[in-house]
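Following this message is one structure expressed as structure tokens.
Of the protein chains in this complex, one is absent; all others appear in place.
This part shows chain A:
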């Protein structure tokens, strides 16, 4: 069995290749897969008839009690036969049905075979969980098949309906399966469930109802019946397979499978039989009213499914035998009829009863085939359908219980409808109609007629040997709990059943004659209660509910999300702290009084930064607070931290200022002004919570800190005296490794955010500029000398607003480059200054003076003082950084501090000489530094392994180096050098990006930093959204204060600023 399933998988996989390469005839080859299943079932016939169930078991997930088990008993054997045979015949039919140029053949073939495989597994498996798996597979594949014409709205809609309804049912069923598997006496084996039924309790009753919901939704019983007629948007062969053997038969199979065990339960019997009866009548009634041949059949199937489930769902043996025989005959006649419709559709170009006339003449053979199938459906001897229906009537009459009488009435009424719509189908398709000319037909390939003919003849053959059918199927019917064994026979003698048969046929014919040809029927609305409408309304409610929930939780506002998270943190943490046993221990006021003074500076800086309205001011205040923290570290006894904090704070400030050159001077108008007190309250709450946490946590220590032994370990294993540094490069080196990786990622991120070109572009050197455009750096839109001259005038009297903005930028930039702007302004008006300056710059280049790239800077940006200071300091700083790097193992310093110092030296060069100077100072790509740094650190970690050590182990090398004296060399130095390089790389990357690249972009676009964030363009798109979200928007063109603060025309922007400390 497993091999056959794998064959289906393989066939499904190669199907697209076959079909696309060798054309549509390959459908017939694909048919071999389901055919093999049918053949396999036939070879097992003897065993199954002898009562030996064929069982195959493969362990899959033992922990879940999940194994791949197949059990071939009578019912499964029968179903495998049906699924395999019909599947093979339908696929063979496809080989001639579809046009050679039909779209999506490959996908269609693959999905069809997979669908057949899933159906095969469904009817053959013994595990309820596997059954569920195959169940949902058929759902998914049928979705793909129904939606085959994915470019048609109606197909997509039908497929969506089908998958939603059947998946819903499947999930409910899964719940029932799990309950039935977990309760006492329950099992995940179908066989055990039926033979040793669990005790009937409320729980198991509900569980079995859940399972029935799955079956009812899959088999399109009311109230889920609407998906099946809509599903005929699928290609006709799919409809044939879906209606006759697969998908909807899965529900029938499940009912038939479980009925021997559960059919006497009230929670099974009542709902199932009521729904099945209702479905049979409603389906038949609706089929009477359709004018599309496929729709007649589709509603007919709905009706027949009701009949089938009614028969196999009750508990009487004789009726069950009739039911299972009916499954077989239904498969044969329904497949035949759908395939017939396919041929009619292809030949006549329509399926509309209004348009088809007298096809009997042009397609006599097909009309006979169809007549055979119809005869089987409406129960005319000697066809299979007749045998089954007779047996059902006989069984119900014989049983005679009130339930059987009720079912008998339904059966007779339903059968009358069946006869009526069956006649109507044949009449509609083949009969000559008044007032219609004969429909012209095309000639169809004779191969297309094979499959329907085989199936119709099979129905006849099976009907002729009812005893064989009885012998084959009786073992299954015998598993039902009640009643005498039934018989399948062509002649049951005179009696009530025969009378009923006559009534059915005559009544049906009369009904067809009087009402079946009335074309007005369909126009009238049939029911006030429409299940499809109900479904649509439910889906709409669902959508609305989803929209409401989304709008409630997903506000799209970052501050809102953050506030929620913080609020939860505050509430949860404070509740835990207040209800816990821990109390505040002793607290000391301060470690030293200096802490208080420093603390005040820090807090004042922080509060000022929070209140500031000007970016620069906020950042400077933040810097003050940061430097205060450094002092705090020093007071705490952490010199390494203090050094690093000072350096980081410096670099941060510089970087900030570099970016601020381009950002507006003021924070934008305050969209959150209303909520500031709320935010302040939340901030205070978080601060208070964390403070409480600190007080409690510090006093809750019970274990000895891990760091107690650090001093000893640092010296003995790390060979260093600076414990913090040894911790970084040895004891907790993995942390550091992770950290420098993060730095590398951050640096790369910065570069990729700002560099619109590639970062690996050549480093810009001063020599690139030789002979052209000297002094272009840091001018406004420096396109040439004309601009330069204009720029020098512009600062004084501009004709438009550009002067204002130029002024503000100049002042911002001047902060970065010392007081260079001031000297530039002073010389701006002197004619001839430009020529003089250019001469000197060229001279500087020629002489290759150090810091020569300073000559590439615009004259008004140069600062002699800064240049001289840089010349003095740069080398010293580099040497000092190396000193910190090498001495870090024993004294404060190390790779981080050293790298930062070197980085600041680079910043200095950049500020003094512009971006070309930066290229001169560090003529390498930052990525190279970052990469080699990480490589060095990782390598230093790996090397000890080659000498039998562990990763990141330290070793010491001591040697005498002549006049330099004794040198003690610890291998972790390499690790620290890696850190050093990564930090330099980070700073360089930031400098290249936020410094040099922003310069370049600024030159390209012109330095026009807007004073406030919003302008009219923004209001058009995002502004309206903001307004809709309830934020106040101030007038974007409100006058703003000049950056130099000399004139304050705006009022709102400065009112909050005045209170802040400077």
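We take it that contacts are C-beta pairs under 8 Å (C-beta built on N, C-alpha and C of every residue); 3 or more make two chains touch, one makes a residue touch a chain; residues count from 1.
Just so we're on the same page, contacts and distances are computed from a predicted model.
Novice: Just to verify: the chain that's not displayed, which of "ABC transporter permease", "Bacillithiol biosynthesis deacetylase BshB2", "Na(+) H(+) antiporter subunit C" or "Spermidine/putrescine import ATP-binding protein PotA" does UniProt list as its protein name?
Specialist: Going by UniProt, the chain not displayed is called "Na(+) H(+) antiporter subunit C".
Novice: Have a look at A:48, A:68 or A:619 and name the one touching the chain we're not showing.
Specialist: Of the listed residues, the one touching the omitted chain is A:619.
Novice: Considering the whole complex, which of A:55, A:539 or A:924 touches the chain not shown?
Specialist: A:539
Novice: Which candidate, A:316, A:345 or A:867, sits in contact with the chain we can't see?
Specialist: For the chain that is not drawn, the touching residue is A:345.
Novice: One chain isn't shown here. Among A:196, A:409, A:478 or A:684, which residue touches it?
Specialist: Going through A:196, A:409, A:478 or A:684 one by one, A:684 is the residue touching the chain not shown.
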